[in-house]
Every structure is written in C-alpha cells, then in structure tokens.
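Take a look at the structure below.
One protein chain is absent from this view; the other protein chains keep their places.
As written, the chain order gives the labels A, B and C, with residue 1 at the start of each chain.
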Amino acid sequence: MSASLDALLCVQTTVLWLALLAPSLLGLWAWRFPPQRMLPVLLAGLPLPLATLWLLHRVSVGGEFEGAWSPGGLLLHWRLDGLAGLLLLLTQLLLLASATYAVGHRRATTLAECAFAGFWPLLGGLAAALGLIWVAADLLILYAALELMGLCAVGMMLLPGKGEALVAGMRYLLYALVGSLAWLLGVALLLGSSGRLDLAGLAATTEPGPVTGIAMALLATGLLLKAAIFPLHGWLAPVHASAWPSVSALHGALVVKASFFILMQLWQRLMPEAVAAAWLLGLLGSLAVLWGGLQAWRASDLKQMVAWSTVGQLGYLMLAFPLLAGTSVAVATLAWQATWLQLAGHALAKAAMFMAAGNLVLSAGESRLTGLAGASRRLPLPLMTFGIAAVTLMGLPPSAGFTAKWLLLQAAILAGQWLWVAVLMAGTLLAAAYVFRVLRCAFVETAPCHEVRPLPAGMDLMALLLALGALGLGLGAEWPLALLREGGRP
Amino acid sequence: MSGALIILATLGTSLFTAVMIFLLPERAFRARTGLNLGAALVKLGLVAWMVWGLSRGREYTLAFPVLEGLAFVLRTDSLGIMFAGLSSLLWLFTTVYAIGYLEDSPNRKRFFGFFSLCVASTLGISLAGNLFTLLVFYELLTLSTYPLVVHRGTAKALAAGKVYLRFTLPAGLVLMIGMVALHALAGDIRFGQQEILAELAPGRRPLLVGIFWVLIVGFGVKAALVPLHGWLPRAMVAPAPVSALLHAVAVVKAGAFGIVRLVYDIYGVELSAELGLLHGLVAVASVTILYGSLRALAQQELKPRLAYSTVSQVSYIVLGIGLFGPLGTIAALSHLLHQGLMKSTLFFCAGNYAEELGIHRIDELDGAGRRMPLTSLAFSVGALGMIGVPPVVGFLSKWYLGTGAIQADMPWVIVVLLASSLLNAAYFLPILGRLWFRPGPDHGVGEWPAERRPVRLETLAWLLVPAVATALFSLMAGVLAGMPFSPLEWTTRVVNTEYLP
Amino acid sequence: MSLSGELFPASLLVILAVACLLDRHLVRACLAFIAFALLMALAWWRLDAPWLALVEAVLGALLTGMALFHGLGRLGGQSSLPSRDRERRPRRQVMARWPAALVWLALAGAAVWGVTGNGELAASAEVSRRPLLAAGLAIMALGLWAFAHHLHLLRRLLAFNVLGSGVFLLLAGLAGPVVEVQGLILVGLVVALVGSVLGAALLRRLYALDGRVTLGDGPKSIR
Partner (left out) sequence: MSDALFALALPTALLWPLVLMLRVSLTVARTERGQPRALLDGLWCTAPLPALALALGSDEGALALDWWLLGGRWMLDGTRGPLLAFTALLWLLAGGYARGYLAGEQARAVAGDGAAEVRLTRFALLWPLTLSGNLLLLVAEDIASFYLGFAVMTFAAYGLVVHAETRDARTGGRAYLVMAVLGEGLILAGLLWGAGSAGTTMLDGLREGMLEAPGGAWMGLLLWLGFGVKAGVVGLHFWLPLAHPVAPTPASAVLSGVMIKAGLVGWLSTLPLGEPTAGETFVWLGRAMLVAGLAAAIGAALYGVCQRHPKVVLAYSSVSQMGMATALVAMGLVAPTLWPTLSAAVVLFAAHHGLTKGALFLGVGIGKHPPRLPTWLLWTLLALPALSLTGALASGLAAKWAVKAVLYDGGYPTMVTGLSLAAVGTTALMARTLWCQWQGKGQAREEGLEPLMSPMPLAWLATLLAALTLPWWLGGELMVRGWPPLDELSGLLWPLALGLVGAVTAWSVARRRPLRLTWRLPPGDLWWPLVRSGQRLRTRAQGSLDRLGSAQGAWVAWWVARERDAIRALDGMTRGEGWLRRHAAVLMMGLAVGLALLNVFAPA
C-alpha cells in the first residue's frame, strides 16, 4: 500500500519537475529552430498544462506534497499545494498563448530574425523561473528564480531594440537589480537571525521583533519595486511602450505578480500580525489603484493605457495585506480567495488585453487612441476581445474580476474596513473611465477609413480565448477556490 | 425536457444568436434576419412552454455554486416568467421592427449582436433566482446596451453614451455594495425566502433600512427615478428600436423589476411596511411621476417627450409597489407588462414618423394621420392608454393603483394619479389633435420634412406590423383582461399565490 | 585572524569603494572598481571561501571589468564615451539623497546590531567579522547613495556593483561563510555580472543611437 503511494509520489515529483523544466528545453530547441507555424507550438506546449491539471487533481485528492533537493551540501525545499499548482497552470496557459501569439506576430510583421530566435530561450527561462517561484519553499531557490525571471524579462523587453525601448529597458534593468539587492539584504538579516533558508523553518524559528521587522521592510521594499507597486512603479509603463505584445502580455500578467506572490508568502509566514505595516501596504495599493487608473485614463496611447492599468490592478492585490492581518478567519478566508482569484483573472485578462491591443495597433498601424476611430467596424474581433478583457478589469460580471471584487468587498465590509470599499469603487469607476475611453473612440463613425493590415486568425483567437477564460473564471470560480480553501494558505 | 435544460435553452437561444451574428459577415442579411426571427420565435415558444408548465405546477431550476455560500441560480417563478414573456414577445416585435428600421444602414451586424445580448441579459434578469444572479445580468445589460446607444457613432450619440455610463456604472457599483452588504448580513437569499430577513434580530433593522435605500439607489438609476433619471432622455439619440427596447423592456424595466424583487422577494412586503420603507417609495414615485409629466409637457420633440413620459410611467410601478396590499401589488406587476406594450407601440410609431416622413418635432406632425393612418391609429391607442382611457390597458393599471391606494389608506395618491393623468392628457392629446384634426402636407398645407419614396403600404411592412401588433396587444390586453393568461389575470394569480401580505 | 588584522582590508575596501563611486573620471573609477573586486576576492579567501574568491576574481573583477570597459568603448575600438561624467543633479535633489542614504544606513545598522547583539557573538571568528560587517554597511549605503545620486549610467552600474558587494559582505558577515551564504552570493555574482554586461551593452547602444548616457530622468530632459 505505502509502496504504491511512494511510487505515486515519485511519479508526481517527476512529472512536476518535467513540467517545470521542459519549457526551458523547448525554448532552447526553438532558439535553434525558430517555429514558423502556430499549430506545432500549440501542440508542443499542450502536454504541460495537461500534466499540471493531473497534478492538481492529485493535489485535490491527496493534499499537497513537498520535497527537497540537495546539491553540494545545500538543502533546497519545494512543495506543490493548490495555490502553486493553480498558478503553475495559469503560467503554462499564458506561456502557451504567448508563444503561439509570438509566432503569429512574426508572420504578420517583419521581425528581426535573430531577435525572434532570441525570444525562445528567454521565454523558456522565464517559464522555468516562474514555475520555480511558485513551487519554491526555500529562499535560495526563490532568489535564483527571481533573478532569472528578472533577467529574462529584461531581455525580452529589449528584443525590439528601438531607442525608447532601450532606455526603458535600461531603467528596468537597474531597478530590478537594485530591488533584488534590497531583497537580498532582507534575506541576509533573516538568515543572520535564524540561520535557515527554508520557509517552513523560517516560520518556525523567526520571532517577531525589530530585526524581523526591519528585514521584512527591506525585503518588502525590494519586492515592491519589482512588483511595480506605487510609488515604485515608474519603470513599468515606459517598458511596455514598444515591447512586443506577447512579451507585454506575459510581463503584465505574470512577472510582476511573481514578486507579489513571494512577498505574500513571506509576509504570511513571518509577520501575519503586523497590522500597521499591512495597512501601509494596503494604502500603497489604494494609491496604486487611484494613480494607475488616473494615468491610464489620461493616457493617449493604447499600450500605455494597458500598462498603466496594470499598475492600478496590482493595487487591488495589495488590499489583501490589511484584510489578512489581524482579522477574523472568515474575513481572512474571503480575502485570501479574492486575492488569488483577482490575480488569476487579471493575468488572463491583461494578457488578452495586451494581445488585443497589439492586434489593434498592428492592424490599424496606429497606436494612439484617436487612431482607433471606427475600429468597431473595421476590427470588430480585436475590439470585442479588448472589451471582454476590459469587463474583467472593470470588475463587471460575469468575470473573474467581478467575483474577486465581490469577495474583496465582502471581506472589507465584514471587517468593517470601509476605506477599501471606497478604493474599490474608485478603482472600478476609473477602470470604466479608461476602458470606455477606448471603446468610445472605436465607435466614432466619422473618421476617415484607413487601410487595415490583415493578421493571422490565430492571433485574434488566442487573445479571445484568454479573454473568455477570464470571463468564464468568474462563474466557474468554485473549482479553483475550493483548491485554494483546502490548502495553500500558510 | 428537464428543468435546467429548458432554462439553459431559453437563455442560450439569445446568447447563441448573438454569437452567431457576430460570426456571420456583415452582408449576410438574409441569414441574419432568419436567425433573428427564428431565435425570437423559438424563445417565445420556450417561454410559453414554461408558462404552461408553471401553471401546472412544474418548477424549472438551474443552480450551481460560484463561491462558498453563493450560488448562481436561474429559476422560473410566476413573476419572473411574466417578465420573461414580455421580453420575448417584445423582442420578436422589436427584432422585426429593427430589421426594417436599419435597412441599408451600416453596422447591422454589431447592432443585432448586441441586441441579442441585451435580450439575453433581460431574460437572465427575469429568470434570476437570487440577487447575485440578478446583478450579473443587470450589469451585462448595461454593457450590452452601450453599443446600441452609441450605435450611430455621432458626437451626440457618443455624448449620450457617456451620460448613460456615468449613471449606470456607478449605480451598478452601488448596487453591488448593497448586495454584498446584504450577503454579509444574511447570507445568500434566494428570491422568495422573505423570512430570512424578517427573522433577523431587531438590532439589525437600521442596517436593513440603510441597505434597502442603497439598493434602491442602485436600481433607481435604471428605473429612472428622479433625480437619477438624467440619462434616459439623452439616450434618445439611439435608433428607434433601441429606444423602444430600452424604454419598454430592457433597461428601465430591469430597474423596476429589480425593485419589485427587492421589495417582494427579499424584504417581503410586510417587513418593508414595518420598516416604513414603502412610504418613502411612494413619495419618490409620486415626485417622479409628476416631475416626468411636467418635463414631458415642456418638450417640443416627439422622442424626448416620450422619454420623459417613460420617466413618469415607470414610476407607476414603483408607486404600486409602495402601496401595501394586494391591489397595489397587482398594479405594480401588471403595469410592468402594460407599460411595456404601450411604450413600445409609441416608440415604434415615433420611429415610423421619423423614418417615413422625417418627422422629429411635434409641430411637424400636422395631418400625419391621413398619410399614415395605421401608424397614427397605433400611436393613438398607445397615447390613450398612457392617459388611462379604457379599454387600453393603461386604464387597468390606473384602476388598480387608485383602488390600491385607497386600500393602503393613502387617498392622496389619487391626487397624484389624477394630476398625472391630466398632465398625460395635456401632452398627448395635442399630439393626437395634430395627427388627426390639423390639415397637413397631405391636405396640401406645407410639406413633410423628408418623405421617403412611397411604398404600397403607408410605410415598410417591417415597420408597420410591429407597431400595429403591439397596439393591438395593448388593446386586447385591456379588453380581454378577464381572460386566462391575460397580463392582469396572470399578475392577479401571481399575487394571490405568492405575495399575499 | 585578529580584529586589527581585519580592520585594514575592511577600511581599504571602503576607501576603494569611495574612490570608485566619487571619481568623475570614468576610467579611473572602473579601475578602482576592479581593484575593489580583487580585494573582495581576497576577503572571501580569507573567510575560507576559496571558490567564492575565485569566482569573484573571475566574474567580479575580470569579466565585469571587461564589460565596463566595453561599455566605455575602450574595448573593441569604436567610438568611445567621453571619459568624464558631466551630468549633474540640481542642488535640491542632491540634498534629499544624503539623508535618505544615511537613514537607510541607520536602519540596516540597527538591524545588523540587533542580529549580532542578540546572538552574543563570543567566538573570535565571529568577532573578527565585525569590521567586515561595518565595511559592508558603509559600502552598501555608499552604493545606494551613489545609485540614487548619479545620472551617468556607467556610474550607476558601478554603484549597483558596489552595492551588491556591500550586501554580500553583510551576508557573509552576518551568517558566516556557510554553504547557504555561498550559494546566495554565487547567484548574486552571476546576476551582477549578467546585469553589468547587459547594462554596458545597452549603454553602448544608447550612446551609439543618440549620444545619451543617462536615462533622461534628469532635469535636462523632462519630456
């Protein structure tokens, strides 16, 4: 009996590591032989989410499983719980969509051959880094994965190689490096005070105190800088301006979330009762919501608008801190579910939106909002996709954003923290303001008719699928949330 | 057929149509028309099936959990199916009308796609089994009507769309907050479980009152209660079928229907009366009725006048809700249907005048009765119904409102009704006078602003038939009010079986 | 190893860092950095981490130095950057950066003091790490200040590298040269190298494209 269980565990572990590492191998392969068609990419990537689904199924049946890996005297811990599995699934789906989209993008326009080839190993590296971050239970793995992710992301952002992209990429590079140093400083303090690097051990041995407080402050600051939380978001919007849509999609959807994920993991383990600091984080989140929404509203460029909306939407996630710190179990449960649902919904929707925006810009050859006039007639499908994705961003039903907002509101009301209710309202209205600014431009009928460049259908389809996924997650939230309820919260 | 399946099929008919229309190319006129009409007929049939089943005591439910302790519920009860019936019937007519109205105009694909989506949302609202589900479709309705309002893409239309969103989106948000608060207070309340709130601790009562008014503000924007009505007259720039749909079934009614659900199915009418909520509702409704009528009187164009008339008329529903007693309830529920029939008639006719003769202002209507007798006849039926002249259904609504007011011991409401009727007469009778008794271009005086090429009938059959049909329905629903399955009879049955205080 | 024996290399490290960060002559600053990195390698070696010392020498001193010189245009022979940094922050902005770095220093210092003070570092091996800790703190604060203050991208890269070294020193000083620390520092070194290479390459591209050596956040080029 136990032997078969052990065997099963072994299989699970193997599958997990295969799922984690296969993307980088595929990326290397594709570097050598850049794919020319969408379908092979899709087929090659498809086993990954299927494997993850199977793992999730196992997790839901048998609970989370963990392990350690010891190269050269180090003991590196990892574990797969419901949350990590779901994020892994999300990552793989988005990577798949992004890869497929990139192939379409390559076919629709003339991209530099070497830049396109360079995209693939970076994508593989990013995939591996993200997967490692989700399953890591050890600060060292987290550090390595975080750095890998950051460098891959910078590299992908730099692929277009244009002037503005270079400046923005340089800024991103500098801040990402400095942010991880701040993080490393915090880790150093933690390591110095407790002498351990695995999360479970840290949680067990660390006591709340000034050192932990300062360490967490340094660590959090570094992560906030990487997660582009107000007021440390300055690098985010410019970097998206000239990036490829497939890269922007991944970045806005996952890369910034990874830092948030790490922060949440550490915060929940090491100082779950720090109410005041949690409120500061919540306030920063609120300001992010307002500032991001405002900037997105006033943006005159479509991609800038989408990028700024990321800043705003990330703010919602930060509201989890005050709602989780020192509140009742019911509130905390609600806020916990809301946060991850919001993360997933936003990831899908934001990726869809970047792709749809990319399609609009590519087809119309114009990235200013006013250039979209009449797009509803000329480019109905990308616009529709944009609209569906926007539904999630605005938090209107039946989208994941809506369900998440419902949970968040419920948590805030139950906890009596009315400030967040006001923030949610303001954020929603701002989101509506910037989204409908785009749609409004698209409905203008009097504009002169430009030439429209046809795009491969797969590009539109990918974006649409992601947007519909975000929509469907709203009403189909029970399954992931059940997984979240069962485990994952430290 | 199982219960869940038939509900899904009914809802899916419109959704499927919407998707198919988006997939079809713009020039596939025939296929689109066939799809539209076919789906409308199928849906009407399905709803009729459910009405029949419901009258024989069958239940149709579709439910699945969305969150812990919160379910997505679609369910037929007699009230919901009533609204569903109205929306499917009027969808058919409006579709027919829209096909004729948008002949040769651009963007028909987009129009019909969102149109179907809009109807699907309305159906969802009517079949929703709890507030969460209602909210889902309520917001979906907001989204799907926006493209219809800005359909023309002119600066005016876009401005109207902006105003529309400025009113409806915050309202949806307020609504959501109220619902979440209610959910946090009492959990998931299915429609019809009035006892949950009634049995709440007395200390929670002030909170309940607060939540009630928050929700009323949320619903009140769509129901165009003064001072939340500002979007409605602006939304008149939309094409006539959209106006008909907005005013008769979809948006405005969704708000009113929400208030009906809130008072009767969530709070329960006794609790509402106990908390003193109904008096507030009656006061708001009275102000709206009079204000809307006064503003209608001041309008010089046909559609804005009709729009303000809607502001006034929809509040009759709210007024009826506020009248504690079975008669008031009957008035509220039946007016939900009656107003839909009459108002869509009026908007169809207004659209016909605009389309056929280019008439937008009231003073251009002189003598139009001779040029377009059937349209004008339909318009007269609608207008007389609005005034409350029998045998058009409007009279029945007024009758039940008035007697309900006496029953609820609020005789002063009759003064409001009377004043409103007089004002209605004051702004509708001059129009009728111009239509029938003034010499116009057809008598050799002046000429029409923009007459279209003459056709065999007074205008396209696509445009004429829906107007006449809805007029006939509003006439028949009045004359045959005592027949089984007439709106009045059905509401009486609903009230007697479910909402007897 | 005695305390006084540690004091001298520690202060030398600080002095080199200061020279590297404050010198407006870029070539000199890069040379100072290479010296600094070599001294770091020495420090690792003395901490019983020979592998780390090797890696530091190769990655930190050799490769990073090459990358920096490439960024300056002194390797590869194409158009080279001007060897002096002429970018200046306005006085008001300068005033804000000193206190910030000092507060940061105080914060980190308090935390370090908390760790070492509580742990009752009786062992001489740990006492001897104290100068290292102090040097690490100073270098880190200096690096952070320089990163915030400088506009020239090369100097910012230098500042980032110095900052990183400071953090590594702190790491080693706080937890000792255990295998976890070595792992962290190893990863950090690789990252720093990749970052420097990337940054230097970018700098060259930027300069080649439109002759700029800053991010454009400075007062001169507000868009």
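Some observations on this one:
Following the convention adopted for this analysis, a contact is a pair of C-beta atoms (placed from the backbone, for glycine too) under 8 Å apart; a residue touches a chain by one contact, two chains touch by 3 or more.
Keep in mind that what you see is a predicted model, and the values were worked out from it rather than measured.
Within the full complex, the chain left out of the display contacts the shown chains A, B, C.
Check B:Ala198, B:Leu422 or B:Leu500 against the missing chain and you find that the one touching it is B:Leu422. The chain not shown here is touched by just one of A:Gln295, A:Thr339 or A:Thr428, and that residue is A:Gln295.
The omitted chain makes contact with just one of the residues B:Met386, B:Ala405 or B:Leu435: B:Ala405. Of the options A:Leu16, A:Ile214 or A:Leu439, the residue whose C-beta touches the omitted chain is A:Ile214. One chain is missing from the display, and on subunit B it is touched by residues 294-295, 297-298, 327, 370, 384, 388-391, 395-396, 398-399, 402-407, 411, 414-415, 417-418, 421-422, 425-426, 429, 433, 436-437, 439, 443-444, 478-483. Residue positions on subunit C in contact with the hidden chain: 93, 96-97, 100-101, 103-104, 107, 144, 147-148, 217-218, 222-223, in rising order.
In the full complex, the hidden chain is touched by subunit A at residues 175, 178-179, 182, 208, 210, 212-214, 216-218, 220-221, 224-225, 231-235, 271, 273-277, 280-281, 284, 294-295, 297-298.
Here is the rule we go by: only the chains that are shown with their structure count from here on.
Because contacts link the chains only in sequence, without closing, their graph is best described as a line. When C-beta pairs in contact are tallied for every pair of chains, the largest tally goes to A-C. Comparing the centres of all chains, each the average of its CA atoms, the largest separation from subunit C belongs to B. One simple way to say how far apart two chains are is to compare their mean CA positions; for subunit B and subunit C this gives 70 Å. Measuring from the averaged C-alpha position of subunit A to that of subunit B gives a distance of 42 Å.
Chain centres here are Cα means. That of subunit A falls 31 Å from that of subunit C. Shown for subunit A are the residues in touch with two or more other chains, of which there are none. Considering their complex, residues 107-108, 110-112, 114-116, 118-119, 140, 144, 147, 153, 156-157, 160, 163-164, 167, 170-171, 174-175, 178-181, 183-184, 187-188, 191-192, 194-195, 198-199, 202-203, 205-206, 209-210, 212, 215-217 of subunit C touch subunit A. Considering their complex, residues 72-74, 140, 143-144, 147, 151, 154-155, 158, 161, 163, 166-167, 169-171, 173-174, 177-178, 180-181, 184-185, 187-189, 191-193, 195, 197, 209-211, 214-215, 217-218 of subunit A touch subunit C. Considering their complex, residues 337, 374, 376-377, 380, 384, 387, 391, 396-398, 402-403, 405-407, 409-410, 413-414, 421, 425, 428-429, 432, 436, 439-440, 443-446, 474-478, 481, 485 of subunit A touch subunit B.
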